[in-house]
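Before anything else, here's the structure in question.
Every protein chain but one is kept in place in this view of the complex.
Up next, subunit A:
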């Protein structure tokens, strides 16, 4: 009410009235301006220039200023302004650089008054002086601002936006200060804002960078003398206090699109309206103190808003706007949508110990469960609560209830989750194996229900193939006395059961010829029928058992039906073996057993055994007894049930189970669960995995997911941060050249080229050198201040460890430089050994010769026993002067005496796998990579091949479980290897190293 009266006063007794309305223009508008009487508005654009009267109910076109037959570019308006003192005076800025003034008082149809053609480029903005009748200011793309006295033909003065250095920047906006008679502000394409004194065209009073990128607009605060609002392409609106010595940013609003116009709202000190030039069509009114949610929003326009103007300088409720969608709108503030009303203020935060605090609107929480809002206790001191500022407009809306959910001690353990995630197998094996494996994992973790579920899944989806086999054997064994209908494919051939089994046995002897004959008539039928049960289908197995030693591909080729089967991950040969083993037990022939034992497939493959193991007796019983029903029920009979089960797990919070089953079953259930639910499960599970830092598992899940939205997670935002190996600082610009120390962080051990992908093993063809990437993988513990007791207890007899900071060998290091060594020992003869496991050949050579001729990178093609290597066999009398400077690791083992072995070797060299007594190995220069296996785990290697060759040929094929412990010892670090541990070494650089054997 109070405001209303004020408005009335301001308007001199006649309050504005009107409603939200719009009218259609003929063409897109570029700018609008209001007459000081608040009853007319001018709209200007490329092909429109009209004055509309704002009436109670509608806009009425009053005058078309675009006259003349040939439309001129002078009328293509980029901006328009109506003088705030003279109702007859308007000015436009044309896209061709002309400034035009218009006198509505002219009697003729053409109201054009004056034409200023001084600008060379488009004029972006014109502005009248607020109190001076004849002063007009323009800002142009050519980088100049010109001040015109309308009584003269030319500009009075020209202001150059040229910054220091000469590049003139386009002027985007000019605005006279409302309070300071002589001051105006101009904004520029390069982000600068300048303040000028109209009397001083030679230089600007002040200049500062306000935005990143062009500043499209500015507006002086109508009341606050020093406040200037600026809007930029960087999507920001900033409010500057210009009264201080340096322009000070007092408020900043982040919008969602570039800010094309900004206008302070009359009578509301902190409000301003903005619109955007691109993408966002709405007009927002912001309270600059609440920069996150707009106070009001007008959503009428269908294309970008190009001009906004408050209808009256003292009325805050009427806003006019023009748009590219060719409409002119009047917005009433009371009709604006207020985004804050739609927002549900909620906050959620985890505490250090897993407590969860949740704040929400009071109304939402209280009604929900009758729970009492949290009132605080001494753990959460109340003084953290922010004091509310009653002046803030949203204070009333923001009241909320806080609930805190506390963890009960001990319940927080999620180790089962981590274990499960890590141990589950999700792909890469036949379904049955996956189910069995996962069931086993679940059982071991004491999650019996889950284990049971996996077992059931296996029965549902995998048994049809297996069960027939058992069944068949039974029937054969019992002479078909049971009379049960067999569901094996052979039944379908209308043969007597006996004949059927004979056929199959014949074939398994490898008689392919009879095979074809017998199958001939019904082959199609068989495959078709079996299609649903590929998992257990025996047909391909027979091929395998025949003389076809083929690869999988060939198998598929022979049986095109199977190539299209619905279980793509299914691997035929493996699955086929259980059948054969079953047959072994049947009477028809011990010679048959022999026959099979000779087959390389059976005898050699461990996979057979593996696939058999899970079939414990109870399980077969189940399958036998239920086989009959299973056979007639297609697997998707259960899918509804399975889907329900998945939903059940997901709702229980075990989204892990839901996702794992989803992945394992793949196509079988995927189509029955809607995409969105799946996506939801996936994202939840991935989120959980990442919270537990299970990056690999999460990555695997992403990869295996069939949902497009999920699998694309892998394609984006994979940023790898690499630190320089020399200065340890992050390398930002490129992953392998350090900007600071100007070195390549990791060089190939062999060719000394830069290794770019630390995470890939470069594979070159034969004959080309192998680049040895230093993998980040380190599976040996690093301990910085290990005590002797700890060492003895945890490592001495059980596992390797890397010791750091135990000794300081910097002196020794200095003595080991190439120059020093050559100077001191260049002529000493050193004994070289061959770099293979059993090193017998020894060569004596002057040290200097070794360094100069043999210290080159390892040739990946040569054998270990042909490679000479300087390590051990040291002449301690000759070298004593050096070794006495070495301080060995301070840990001894009872009953052992330390013995040094000193060595220097080229990059890529190293000793292949071997073992001996315990000891330490310290790297003085360079880096050395170690591969270690415990004594009981003899690695797979060729004793005469180099470590490099092993790394290239054998290592990549190792299953994760078969990988060695490995690490890279940097200069100054010491590796301890226990007694009889297998180890292989690889010098990543030309390295100097010394070992202390405890023997």
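In this section, a contact is a pair of C-beta atoms (placed from the backbone, for glycine too) under 8 Å apart; a residue touches a chain by one contact, two chains touch by 3 or more; residues count from 1.
By definition in this document, contacts and distances are computed from a predicted model.
Asker: Missing chain's UniProt protein name, "aldehyde dehydrogenase (NAD(+))", "Sestrin-1", "AP-2 complex subunit alpha" or "Sorting nexin"?
Answerer: "Sestrin-1"
Asker: Given the contact definition stated above, which residue among A:66, A:281, A:437 or A:458 touches the chain not shown here?
Answerer: Of the candidates A:66, A:281, A:437 or A:458, A:281 is in touch with the missing chain.
Asker: Out of A:161, A:214 or A:926, which is the one that touches the chain we can't see?
Answerer: Residue touching the chain left out of view: A:214.
Asker: Using the touch definition from the top, which of A:141, A:282 or A:809 touches the missing chain?
Answerer: Only one listed residue reaches the unshown chain, and that is A:141.
Asker: Give me the subunit A residues in contact with the hidden chain, please.
Answerer: Counting only subunit A, the missing chain is touched by 46, 70, 72-74, 76, 78, 94-97, 117-122, 141, 167, 189, 213-214, 216, 233, 257-258, 260, 277-279, 281, 302-304, 325, 551, 553, 715-717, 719, 733-734, 736-737, 742, 744, 751-754, 763-769, 857.
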